[in-house]
Structures are given as C-alpha cells and as structure tokens.
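Before any comments, here is the structure.
Left out: one protein chain. Kept in place: all the others.
Should a chain be cited, it is by its letter among A, B and C, assigned in written order, with residues numbered from 1 in that chain.
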Amino acid sequence: MSELDLRTAAASAAPVRRRRASVGEMLAGLFVLFLLVATVAPGAISWIDPNAISAREAFQPPSLAHWFGTDESGRDIYSRVVAGTSTSLLIGVSATAIGLVLGLGLGVLAGFGGRALDFTVNRVIEVLFAFPGLLLALLVIVIAGPGPVTATIAVGLSTAPGYGRIVRGQLVSIRSSGYVESARVLGHSPARVLTRHILPNALAPLLVLATLGIGQAVVWAAALSYLGLGAQPPAAEWGAMLSAGRTYIGTAWWLTVFPGLMIVLTTIATTVLGRSLTRRTGGTR
Amino acid sequence: MTPGLQTTNRVDRSRSHRVLRWLLVRLGGAAFVLWAVATLTFFAIRLIPGDPAEAVLGGPGSQASQETLDQVRRDYGLDLPLGVQYLNALGRLLTGDLGTSYALKVPVADLLSAQLGGTLILAFSALLVAWASALALSLWSTGGGRIAGSVGQAIELTAAALPHFWLATVLIAIFSSALGWLPPVSTGGVLGLILPTVTLAIPLAGFLAQVMRETMLDTLDAPFIVSARARGESEGGIRLRHALRHASLPAISLSGWALGYLISGAVVVETIFARPGLGRTLLQAVTLRDVPIVTGVVLLVALVYIVMTILTDAASRLADPRLRTAEGER
Amino acid sequence: MHSPSRRPARRALTAIAAASGLALLLTGCQPATESASSTPVAGGTLTYASGDAEPTCLDPHVGGNYPQALLAGQFLDSLVSRNSEGEIIPWLATKWSVSDDGLTWDFTLKDDVSFTDGTPFDADAVKVNVEHLKDPATESSTGYLALGKVESVTAISDTVAQFTLNAPDSALLESLSMPWLAIESPAGIARGMEENCQAPIGTGPFVVDDWVKQDHVSLVRNEDYNSPPADAQHDGKAYLEAIEWRFIPDSASRYAALQAGQVDILDNAQPDTIAAAEKTTTLAHIDAPRPGASNRIELNAGAAPFNDPAVREAFIRAVDVNDGIESLFFGSAKRSYSPLSSAESVGYSDESLFTTDLDAANALLDTAGWTARDADGFRVKDGERLTLDFPVSTNQSIPAEQSLFEQIQATAKQAGFDVQLSLLDLSSWYGVLAENDYDLVSAPYTKVGPDVLRILYHSDGIVPAPSGYFANLSQVSDPQLDDLLTRASEISDDAERADLYEQAQKIILEGFHILPLYDQQNHFLLGTQVKGARSLPTVSTPTFYDTWLANN
Partner (left out) sequence: MTAPLLEVTGLSVAFGDTTVVQDLTFTVEPGQCVALVGESGSGKSVTARSLLGLAGRGSHISASRMQLSGRDLTTASERDWRRIRGPEIGLVLQDALVSLDPLRPLGREIGDSLRLHSTLSATAVRARVIEVLRQVGMPDPERALTLRSGELSGGLRQRALIAAALALDPPLVIADEPTTALDVTIQARILDLLTEVKSRGTGILLISHDLAVVSAIADRVVVMKDGRIVEAGPTRALLESPREEYTRRLIAAVPTDKPRGTPLVPGSTGVLPARSSRWTDAVGPVLEARSLVKTYSRAGDRFRAVNDVSFEVARGETLGLVGESGSGKTTVARLALALTRADEGDVLLDGAPFSTMRERDRRPLRSRIGAIYQDSLSSFDPRYSVRRILTDALDTAPVGDRSTVAELLDAVGLPTGVAESRPLFLSGGQRQRVSIARALAARPELIVCDEPVSALDVTVQAQVLDLLNRLQAERGLSYLFISHDLGVVRHMSDRVAVMKDGRIVETGTATDVFTDPQHPYTARLVSDAPRLTLPS
C-alpha cells in the first residue's frame, strides 16, 4: 500500500460518477485527434517544411504567416511542433509499451509463479522502485550512452516496476475473485480460466493505465531531451525544441512556450481520456 | 451476559510484539533492497562499453599509454577478478566507502554527504508545499459545488502535466526577470529556495490533489459522515475533523514515492537554479561518465527512498489503526 | 567560447607572442554617475557567475583547461604578463635575459613576495613549479607541452632562476605568461595532488577560502598582496574583500541572476542576452575574444571524400554562413576569413575564397565524379552517398553555434551533401576524433600567438602526441607547410616570421582545409556597478585585482 502507484490510486479511486462525455473529455478527444492526424499525416495540417532553414527569418514572433513564430534558424515552429508529434508520441508510446511489457512479465511471474517466485519478483519490483524515475533512466544512459532510443528504453524501464506491481495486484485479486473461483468449481481447466477470465480482466484496466502513462512518459522523455540526453536537435522533438529554445527565453518566448504547451496539453488530454476510460470500464468491476 | 473486551485485550497483548516484528521485517527488507541495488548497479556499470581504466583517464580520447592504464587498474583494483572486485566493493560499502571519483579524484562519500543536505532540504520543502497546497486545493474543490469541482480538477490536471524544466523557465521569466521579486538562482537562503521549491511542488501537488480529492469525495460519502452530521457537526467541522484526516492518508503513504519523484526532478531543478545537490552532481557525473559518483548517488537515493518508505509506512500505521489490525489477517 | 571541461588543456598552448594586444572592449552605456564614482572604493564581495564547467581540480598545473584558467588568475600570479599592446611585461619576474644561442634564460625575481601560506617566493619555488609541471604524475597537459623545450631550472641565487632549453623557443615568455604555468607555493604542492586540487596556494590577490562543489568557490582578499603585474592600476591589496565564484550552468538562469542583481558579472554570455544587455543602462559588456586560432570548421583531408580538394572547395562554396552568424549571434560575432584570431596581428584573411556559389559547388562536384543524386537529393558516387560526419561537442559549441551547424547542414544539402550532425559529450567526441570517424569538426584552440598554426597544421599533429591528443584535425600534410611552420617557430626576426606565417595561412586557406567562422567568442556581461574589471591580455581571462564595486 505504501508504494501504491499514484496513477492507480487516482484511477481506481474514481468511482462511476458520470456517463456522458463532458466538455473536458470532448476537448481532450479533439486534441488527441489532432495529435493522431499530426502523427499520421502531418502534411494535412501544416504546410511549411519543418526543416526549411532561413536565417533571415529567424526569431520572428507569431504571425499569420508563422502561427507559432519562427525559431533561431527561421524554421516555422508550428510545422515543427506538428512534425515533432510523431517523434514525441513515438517515444512516449514506445516507452509506455516497454514499461507495460516488462511490467506484465514481472506481474505475471509474480501472480502465477507460486509463492517463491512471487516473493522474488516482489523484491525485484521493490528494488527497481528504489531507483526513482529519472535516476534509473540516467543510469541506463550512463551505460548505453545518450540518444532517443536509449531515452525511450530508459523511461520505459523506469515505469516497468509500477506496471509490474499493478499487474500483480490485478492478477492476485482476480485469481481470488468470485468468478475465477466459480469457474474452478465448474471444473474448467487452468488454461481456460487464464485465457478466458484472468488475462482479459487484468489487461483491460492495464491498457487504460497505459493511456494515463503515455502523458508522463512524454514528459520524462522531454526532460531527458532537455538535459541533452534524449532526442537531439535538429530533430523536431518537443523536449529538444524546448531545450534549444530555452537559451532564448529572454528574447523569444515562443520558442519555449509552444513546444512546452504541446507537452502539457498532450499529458492533460491523455490523462483525461485515460480517466474517462477508467470510469467507463471501472463500472463493470 | 455482555460480551467482554476480549478482542481488544488480544490486540493489546500482541501489539508490541507486532510492531517489533513489523520493524524487523522492514529493516530486513531494506537491507536486502540496498544489497540488491548495490549489486545491480555494480554489474550494470560493467555493461558500459569501454575500459573503466580509460574512463578514469578521461575516456577514449585520452589514448593513455599502457603503463598509465595499468597503473590506474592497480589503483582502482580493476585488475582483480570480477568476483573479488564485487566483494571488495561490497566490503567498502559496509564501511561507508563509495570509492573515488574518476573526475574529481576525491572520495565519493565525502562529496555526496556534502550534496545530500541541499537536495533533501529542497525535496522536503517541496513535499511540504505540495502537501499543503494539495490539501487546500482538494478541500476547496470538494466543498464548492460543481464549478469548483471542475476548476479544481482542471488545476490538478494541468499542474500534474507541467514538466519541471518548463515550469522553472516560466517561473524565472515571471518572478525574476519580469517582476524581480525572487532570485532566479540559489542564494543559500530561504528566498532562493522559493522558486525551486515551487517548481518541484506544483506538479506533485497536482498528483497528490487528484488522489486527495478522490479520497475526500469517498470519505464525504461515508456513513460516518452522516453520523457526524447527525450530531450537528458543521460542514467545516466535517472537513476538519474527518475528511482531512482521511484524505491525508494516501498522501502520507505516497510520500515515499513522492520523494523519489522529487529527487528525479531535482536533477533538472538544481541545474536550472544552480543549487548544489545530488541531482546536479549526478547530471554532471553522467555527462562525464564518472561511474563512482553515479553509483554513489544511486545508492544514496535508494537509501533515502527506503528510509522514507519505512517512515511513511510507520506514519501510515500511526495515522490509520486499520492498517495495524489488518496486517495479521493477510 | 566554451572550453571543454576535461583535458582541454591540450588545446590551450603558449605561443610566440605576436605583439597584438587583446581588444578590451567595454560597450554598453556608461552610467552618468561615472565621474562621481570614479574613485575606487574598497570592500564588498563580487559575485561571479561562471557558465563554464566546474573545474575538477583548481590547480591549473593539473590538466590545464580554460575553466581552471578563469579561476587561477584570481589566486595565482605568473612570472610574466602581457599588456594590451601585446608586449611581455614583468610580473613575478622583474626582468629576464636570454643567451645568444637562445638556450639559456635568466629570470630575476621580485624579492619581497611570499605565498599566502607564508612560504617565501624565490628561485627554488620556480624550480619546484617547473618540475611539478614536467612530472608525469601531475597529469599536466597544457603546462607540460608549453615547457617542452625546457630541460631544467637552476636557482642561481634566491632571486635568479635559470632556465635551460634544448632548443631555441621564442614562445617561452608567452608560455610563462599563461595561467596554466602560474607559480604555486612549493609547500602547497608538497601536500599532494588531492589537497592541492582543493585549494592551491599562490601569491595572488585572492586566496581560495572554500570550494563548495557544485556551487561555488569562495575567494577572500590576500591582505598582504604586493605583486601585481606591471600594467595594474594600483598597488597593494585588491579593492574587493572577496569574490564568490558561482557555477551556474544554465545560461538563462545566469542572465536572469545578473538582471536580478544576484550576480555582478557572468561569463559565457549568450548572443541574445548580449544584444539585450547592450540596450540597457544597467549592464555592460566585455568582448574579449580568445587568442590563438579562430573558430573554424576543419575539413578532414585524411579521409574520403575530403581527400579530394575539389570536394572540399565545393563544400566551402556551397555553405552559406553569413546570414546565420548575423542572426544567431545578434551581431556580436564578426565573420572571420582567417585561421587566426583577430587578436593575432599576423592573421591573414582572404574573403574571396569563401564566397558562396552554389553553381560553382555543383560544377566542382560534377567534375569530382559525384554526378548522380539519390531520391533524397544527395549526391552519390559508386553507390556511396556523399555523407559528411560532423561530430559536435556539446561542451565546446554553444547553442547558437549548434544552430549554425544545422544551417550549414541545410545549405550543404542543396549541393547534395548529406551532413550528419551528431551531438556528443566530450569523451565520446574525443573517441570519434581518435578513430578518424569524422569529416567535419569544430575544435576551438586557445593559444597565445601564431605558433598555434604549427600545433594545428604541422603534419606532426596528425599523429597523436604521447598525451593522446592530436591537434591537426584537418589532417593537412604538406611538407612545404611543415617547413614554413618549423622555421617560423625558431626565427627571432618579427617581420620575417610574419611573412612565413602569412605564407602558411595562404596554403591552409587556399587548400580549402578550413571554413573560418568567427573569433573564439568570449563575452562577459556585468552590472555597471562593477568598475575596473578587465580581461588579462594573455588568454583573456578576467582579472579583478583593480575591480571595485560602486554601490556598496
């Protein structure tokens, strides 16, 4: 209980309070839609080459021609923000996926592997928890060297114990749940109970949690980029853009504010959607 | 015939025994985790490509002579078999020796013990501020009807989504550059602590407020609140005497996690606000690949984290008697 | 310019002094109260914000990099210094003479100077310092290389130290003027490296009081100071009571702290803040370009495709840097067309070689055989893409410079070059260079005088020195050039030497081995309450001996 992952606490504590999509949820949905379009077809919503350099047009404040202004090399920030969506989201999503897969592995081992294995995995999770977030990521970077791939793996790895604990908790509670017991009473085989009851019921909330996790993964990855250990310029990754723009905060705020805003909005939107999903699926518990 | 207080007598008799047992289990667990962290870090560090001796001399560019390399290997015990090195490292660890920094050539333990205080002061003041503001926010947002609820939720969400480095930039721009109220870099005093503390506290407060608000709403739905109201308790009294306590429980138990989160954040915040501390030391060590320092920081943070979880665990047990009685039934 | 945080010393070298003074430029509005407060006031603490890496050792003998030099100037004195005209002037040594064969130097020392630990400064101390620098265990790099021709030092008397050389070295005085060869207390040195690194003991105007790692170094006034250099404005102890030397790595925070009055002076000023500061009445600007080489991109002639001079020329014709320098540096950096810093009087420029001409570049590449282009628009030859690896050290290139490289990448693409930028930490960057795994590289090099050219372009520099560093990153190997540079380093006639260096620079420029960008940027911003701050005309580090604070 003491190391209860925050997101579960926030997510599972939310009882079924509303059914209809709120304004917030609709706005979040719209923003996520924007992100998806920006990822799949950035050309559809931006028209300027995100890497087109024009030194003469550097540091232009937001205008009709450049909605978010231009950066130090005269590149259009709006186009770069759109172009950066796929990179940033890719990092966020893959990091979450890595965390999820590792967490699932740990959780399944603990949840099904018998007492000794459960004990061992729990200790492993405890140990991993003792490297808080960014620290584990930095350790990974020391070992593997900086870069976007390492950063992704590092962030993924640092989220794994959280997911592992949640998966284990889910599995343990489902395994002792009434419906698994009644399936056993009916004489169904363990394999059938596992595939038809335990896994589906354990995975659904996990995927919802993952939605919540993507936002935080984007933030951590951006932090690594900011420290110069993640994605690197001229890649149009939000954290890297922010990092590059921060030098000019005194003279050109738009270099910093817009990529930062994207990170914040992405996190908010995924959290809102994740929570709304929790509420919707949580009702069937 | 009236049932006696036999249940409570049993609780009494075994209480001290149980507290001791709990403490032993926790300390044992802590020792194990520390050992595992040390072991894991020791072997993980060996995964770093390249010769550690070369790293001591400044990396692959140094092209140090074989002689120098051998000398360094002997100095740092790198010529011994891995198992012996490991045991040596563990042995040194037990005496509080974390090795010698590659870059600074000073004992890591001395270096870090000087840095630990700054980080802890920062982390704890941020924890305190986050705690207080989360509590205030959730009290307000659960008490003021639907609009306050929505606004409260929006504030929590936004706060939790703010990256430290961005927040720091914006806060400096506003409070130092534009308004000139607060110093942008550490002064060593309280004034310089404000901006870094706030930077770290805001996102955490967002997280905590989410949890607190949910707990508070659940608490306000609980039958004992009806009981309290039926005694003539006012809304303020309900919040103060009942809801507040319940809402702080998850926040207490999350404090261990929160401290880890804050130390992570300190890496960025200490660099931006030029505060001395573990985070900044770590970042510099990472860029210099100063392995002993990285290892030392990781171990130290793990230690802090473990101590903190034991403390929060104890605090939770103090604050919530249900935890003490529930223990045995597992 | 940023200096590397480790082993940078290898790049910072002494040189034969070309008598070019360092421009000390004080720009920004001088406050109207200037005349009223022109009498120095003693007392107060100056807060210095350094954006350079925190040194790992305060003893500049160990390693020897720019961050160390910045600090060492406050508590160590050198034997000699330079004035703003570039002439060597007395400091701890009052006079010196050289034998006809150029192999024996006698330095006469001040006789009333003591180190701050009470140890008297004498010829023995000089001997101990030189031996310390030449001892491999010291791990000296800069000082070691600078004393390469010095065989030994003998104490003729308490006040006369005799240097014995194995070859004539007209750069000796300039070498000795550098902070990396400053004189420390023999007793201090004897404490061992670990202790000496924490607080070296010198004769300087300030004393290291405390070093709080990751935060600051406290320097307090040396109340008994009596050995200022000959060009100092006053005698006796410094005006300032103390200096708090803070490390503030984040440039935006550093500037914000200066604006807020939290610090009095900062280094590594970012271009946009320089521009902003110049518009204010409360901040002033010191532009002190470092001596030695200009900031330039080296084209590695040691490997394909730049082993073909036509490809080198095509690259230089293809890229456009002028607009970028103008916009990224907000007018604070002037375009250079020379291998040498503008601080060097013998610098030779040829702007005509660097005019951008995309057609010419394309034509050159066509004739060089890079005729085909692939789907991405990059040129190919024998199935090989025209790729240029450009490792960039994040420690040595400020953000504006990194942006400039991105712009180079973009303009080079038009001609069909695929420039691959990779941002690396220092040790990885050295690694890549050591493995000859680069085509383009920018490696600033600080050294007094044109002798820097010998280090950078003599073919000896292609082979790593025993210290491991090789300086000839463009891998120019030209016997004629080697000859010119060797002769120049030993010749004593100034005019003749200037001529040799001009020939050498012509060869370098016309061979399209380098793309000069600008001087090594070295900007300080300071509050106008700081009076009498200047940079030493040796390696442009600031000195605060004459400095005082107006409002305190």
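Simple rule for what comes next: a residue touches a chain if its C-beta (ideal position, glycine included) is under 8 Å from a C-beta of that chain, and two chains touch if they have at least 3 such contacts.
A quick note: this is a predicted structure, and the numbers were derived from the prediction, not measured.
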Which chains here would be touched by the one that got left out?
A, B
Touch with the missing chain holds, among A:R123, A:R175 or A:H188, for A:H188
For the chain left off this view, which of B:L27, B:L87, B:A178 or B:A222 is in contact with it?
B:A222
Out of A:R168, A:H197, A:R246 or A:R279, which touches the unshown chain?
A:H197
For chain A, residues touching the missing partner are 177-179, 181-189, 196-197, 200-201, 204, 283-285
Could you list which residues of chain B touch the chain missing from the display?
2-5, 7-8, 10-11, 14, 17-18, 21, 222-224, 226-234, 237, 241-242, 245-246, 249, 319-322, 325, 327-329
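Basically, only the chains that are shown with their structure count from here on.
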From the centre of chain B, which chain's CA centre is farthest?
C
List the centre-to-centre spacing of chain A and chain C in whole Å, with centres computed as mean CA coordinates.
45
When the centre of a chain is set as the mean of its C-alpha atoms, what distance in Å lies between chain A and chain B?
21
Expected list for chain C, residues touching two or more other chains, is 252, 256, 425, 428
By residue number and range, which residues of chain A touch two or more other chains?
145, 228, 246, 249-250
Residue ranges of chain B touching chain C (in the complex, touch as defined):
55, 58-65, 103-106, 111, 114-115, 169, 172-173, 176-177, 180, 183-187, 270-277, 280-281, 284, 287-289
Sort out for me which residues of chain A touch chain B in the complex.
1-6, 9-10, 13-15, 24, 123-124, 126-127, 129-135, 138-139, 141-145, 215, 219, 222-223, 226-229, 239, 242-243, 246, 249-250, 253, 256-257, 260, 263-265, 267-268, 271-272
Contact residues on chain C for chain B in the complex?
5-7, 49, 53-54, 56-57, 193-194, 197-198, 212-215, 246-250, 252-254, 256-257, 259-260, 262-263, 425-431, 433-435, 464, 466, 468-469
